[in-house]
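Every protein chain except one is present and positioned as in the full complex.
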Amino acid sequence: MIVAMQEKATEEQIDAVIDAMVDSGVNVHRTTGAYQTILAGVGPTANVELRKFELLPGVLYVHRITAPYKLAGRAFRPEGTQVEFANGVKVGGDHVHVMAGPCSIETREQMFETAKRVKAAGGAFLRGGAFKPRSSPYAFQGLGIPGLELMREAADAHGLLTVSEVMEIAQIEPMLPLVDCFQVGARNMQNFNLLRELGQMRKPVLLKRGIAATIEELLLSSEYIMSGGNYDVILCERGIRTYETSTRNTMDISAIPVLKKLSHLPVVADPSHGTGRRDMVAPMAKAAVAAGADAILVEVHPNADKAASDAAQTLYLDQFEKLVGELRLIATAVGRSF
Amino acid sequence: MIVAMQEKATEEQIDAVIDAMVDSGVNVHRTTGAYQTILAGVGPTANVELRKFELLPGVLYVHRITAPYKLAGRAFRPEGTQVEFANGVKVGGDHVHVMAGPCSIETREQMFETAKRVKAAGGAFLRGGAFKPRSSPYAFQGLGIPGLELMREAADAHGLLTVSEVMEIAQIEPMLPLVDCFQVGARNMQNFNLLRELGQMRKPVLLKRGIAATIEELLLSSEYIMSGGNYDVILCERGIRTYETSTRNTMDISAIPVLKKLSHLPVVADPSHGTGRRDMVAPMAKAAVAAGADAILVEVHPNADKAASDAAQTLYLDQFEKLVGELRLIATAVGRSF
Amino acid sequence: MIVAMQEKATEEQIDAVIDAMVDSGVNVHRTTGAYQTILAGVGPTANVELRKFELLPGVLYVHRITAPYKLAGRAFRPEGTQVEFANGVKVGGDHVHVMAGPCSIETREQMFETAKRVKAAGGAFLRGGAFKPRSSPYAFQGLGIPGLELMREAADAHGLLTVSEVMEIAQIEPMLPLVDCFQVGARNMQNFNLLRELGQMRKPVLLKRGIAATIEELLLSSEYIMSGGNYDVILCERGIRTYETSTRNTMDISAIPVLKKLSHLPVVADPSHGTGRRDMVAPMAKAAVAAGADAILVEVHPNADKAASDAAQTLYLDQFEKLVGELRLIATAVGRSF
Partner (left out) sequence: MIVAMQEKATEEQIDAVIDAMVDSGVNVHRTTGAYQTILAGVGPTANVELRKFELLPGVLYVHRITAPYKLAGRAFRPEGTQVEFANGVKVGGDHVHVMAGPCSIETREQMFETAKRVKAAGGAFLRGGAFKPRSSPYAFQGLGIPGLELMREAADAHGLLTVSEVMEIAQIEPMLPLVDCFQVGARNMQNFNLLRELGQMRKPVLLKRGIAATIEELLLSSEYIMSGGNYDVILCERGIRTYETSTRNTMDISAIPVLKKLSHLPVVADPSHGTGRRDMVAPMAKAAVAAGADAILVEVHPNADKAASDAAQTLYLDQFEKLVGELRLIATAVGRSF
């Protein structure tokens, strides 16, 4: 940490800051300039709350000089991480993947029809939600574990992997045989108890960025999972909240190249939640692949308009097939296979 | 709901929208103007996803015409709700209350010293956190239930009520005898499973606004608790995320009068989280009372700089006592007792 | 306009709202439902301040039902606008164009070298700033009109069009012979006096989105220019301000397809200002073309690191040439020529 003192800081103020830094367990190097004194704190600052130094008299700025994450940082694995699944599919390499399925698992027909079409289009993952706590207690709340069994069956019948959201620690155990990848939703990105448990698993985790989370906070959350020994984390950009209301969220496409630079983890883009509008899914999916996304996560449904949830942002299967064809061209244009 | 068609919408497009509205279970009234056709949908629209109508060809705008909440709306109880506690303290009436205590419960001495001073200053509630999932797995994680027992003892010794955050459904049961008010943190504002369970309790809930939640979303979450029969909900403004970085969050003081207008529920302000800086707590606490807050929730600690968490935003007890004196003057100036 | 009354609105309140609407010059249609009364106002509402109706007693919501812009709306020219320049170049058609040059015009060598390379790479426009009011009064303030003469010469020598920012009405006249396209910067997007004057010109205007402007506000500003008779407006997305600080601004790629849907005007993307970082320009330029941008506006400089302004976001000419090659592939992948 670096503490920059104000020009008129007194010697007493400087000494008080040094004492506070030493109290926090860091060694202090002092540089006294003609105008300004700089204090560099070296040592284990990860758990030091930097904000409190800003309040000390005579302090101008306090800055961090080490990244708050290690395992998630690009330097940890400069070559990049490829998350490998049981069937050999790897996310994070040359190949751009598609993960598709309905927001909510509803019926056997829905899942089998979707699985067939996703596979035929070249997709590798079937997605679907089983736990759907809704704002109205009378609305559809999801099929739960029986829904995941349906999805497992449909995926197996067509050689697909499964990905589904886990919302509570108690769901991890029963989900283990049914999903190939746990998804952590935006609202749980900082549910540290859940992240810690997932860090104990040896199964990939797709971690969504919170609706108001910074890129650094997303990486800190991934670090939390990795610190438990589970290095198979896939990051996901799905839109952030801004003042603009034309789209449900503002999809931060620039987060994709920024994450690829700062971290070695694969990055997935979710244009369905990113825009909230079916007619914007295709252009944003293409933009995401052009910007370097390793996979696209998209909501599709055989009868999109009647979907039990997220209907407005769900693609029809025909639209999905057309989109996949377009994504193949974009992937090729940026030197990726598809 | 109101669907405004584009000027050049065709008769086929209009018919298709009417069909979709009828399919959703609403009755449609059509007004055909010289330039534009308006379709009003009347009936049970609470569970209708309005966004999907925006995507139909020929549609210009889709608007809601009923508030998405009923129980939380001012019209439900025009006279306002007073949440009454076992000892007769009421939040939401003429009296402005103070809720104070450390971010984390740490030791018996800390809690008893704090309780004594909070009571002496005129506070009615002792606050303290027992569950502290932290970004570092090596950091202090809170004392858990034994911590809450400490707080209960300290509060009882000084005639104070207790308020503490509940983070998981499993914590509700053991917390019941130890807290007088459950606090739901900003990250759990939309944890609908937790809200549903709290709706089954008959104990007040202090519901914090999420860091990126709109005022409408906060009211929808309060509705979720109330729909279970627990009407004793206290709303809390604690800062939202904006582009400004001088303060940790931007405390939305205007949310206080807006909530008081839209809803009958009491409103509490948390200037500690709202600003993240000890030196800004006092001015913002005063602003909140001036704007109509029913109580102030503030972090205090006998040794603020050494607090196990949130040190930078925690007041020393002397500062707290000074602040309470100032708040008393402001409360009087706006015609409230204190 | 639609005014939705509260469930418990009284007949007096409803009458008062009707009177206020009539006073504003609109005809009122009333629908009295079992629960709620709806008032539809028909007529010239463009200049009616809707917000003031929200404050009338008994009012729940007030909604607009006509778009606040006409000339800029897609319905005005469903086939889309192509802005045609003197040399036959058209922005807004099949072809994706590149506009490139330094932030500031500095020297003859700089402009000729840049023009040569931009032309060779397939670019059609040379950009460069002549007026550079800077936060420090001692910093470089731009070359002014002599700079634009330099740019004109360099562009003519290589068959390029010129685009440059106009900051004040007094600059329009001397700029007329020197630029082929006026650029309005983000800070002037709502400088209505300037927009009105540009509406009197018969020369294309590239209008940048303000750093905190909504898409609707951008379209309203374009309407302002068009209402003067100048229909050759090109819209430009250049990043908005959000809470995320990894990039200088958050480039709202979704604004591109949204603008293309709402309006008939061409849309240009500026990844240099959109990201503020040289290393993010290429991925975001590719994303913009994939999402449907009609042109890319990019800062390049023969000696990017020494650029007098915006050095951090300026590409070297080699990087630019590589990027143009990549954009050609993306354009082809989305069915455009380049």
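Read from first to last, the chains carry the letters A, B and C; within each, the first residue is number 1.
Just so it is clear, a residue touches a chain if its C-beta (ideal position, glycine included) is under 8 Å from a C-beta of that chain, and two chains touch if they have at least 3 such contacts.
For clarity, every value in this text was computed on a predicted model and none was experimentally measured.
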Considering the entire complex, write down the shown chains that touch the omitted one.
-> A, B, C
So which of A:Gly33, A:Gly88, A:Pro177 or A:Gly335 would be touching the chain we can't see?
-> A:Gly33
Among B:Ile38, B:Val83, B:Met251 or B:Ala312, single out the residue that touches the unshown chain.
-> B:Met251
On chain B, the omitted chain is touched by residues 212, 214-216, 240, 242-247, 250-258, 261-262, 274-275, 279-280, 283-284, 286-292, 326, 329-330, 332-334
Considering the whole complex rather than only what is displayed, give the residues of chain A touching the chain that is not shown.
-> 2, 4, 6-8, 29, 31, 33, 35-36, 38, 40, 42, 60-61, 63-67, 75, 241-243, 245
May I ask you to list the residues on chain C that touch the chain which is not drawn?
-> 20, 46-47, 49, 51-52, 54-55, 133-139, 167-168, 187, 190-193, 196, 210-212, 220, 224, 227-228, 241, 248, 276-279, 305, 310-313
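Keep in mind that, in the parts below, only the chains that are shown with their structure count from here on.
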Across the interface between the identical copies chain B and chain C, with over half of residue numbers shared counting as same and under half as different, the residues used are same
Note to self: most contacts are between A-C
Computed distance of Cα centres, chain C from chain A, in Å = 31
For chain A paired with chain B, centre-to-centre distance based on mean C-alpha positions, whole Å | 27
When centres are defined as mean Cα positions, the distance from chain B to chain C in whole Å is 39
Would you give the residues of chain B that are in contact with at least 2 other chains, written as numbers and ranges?
-> 241
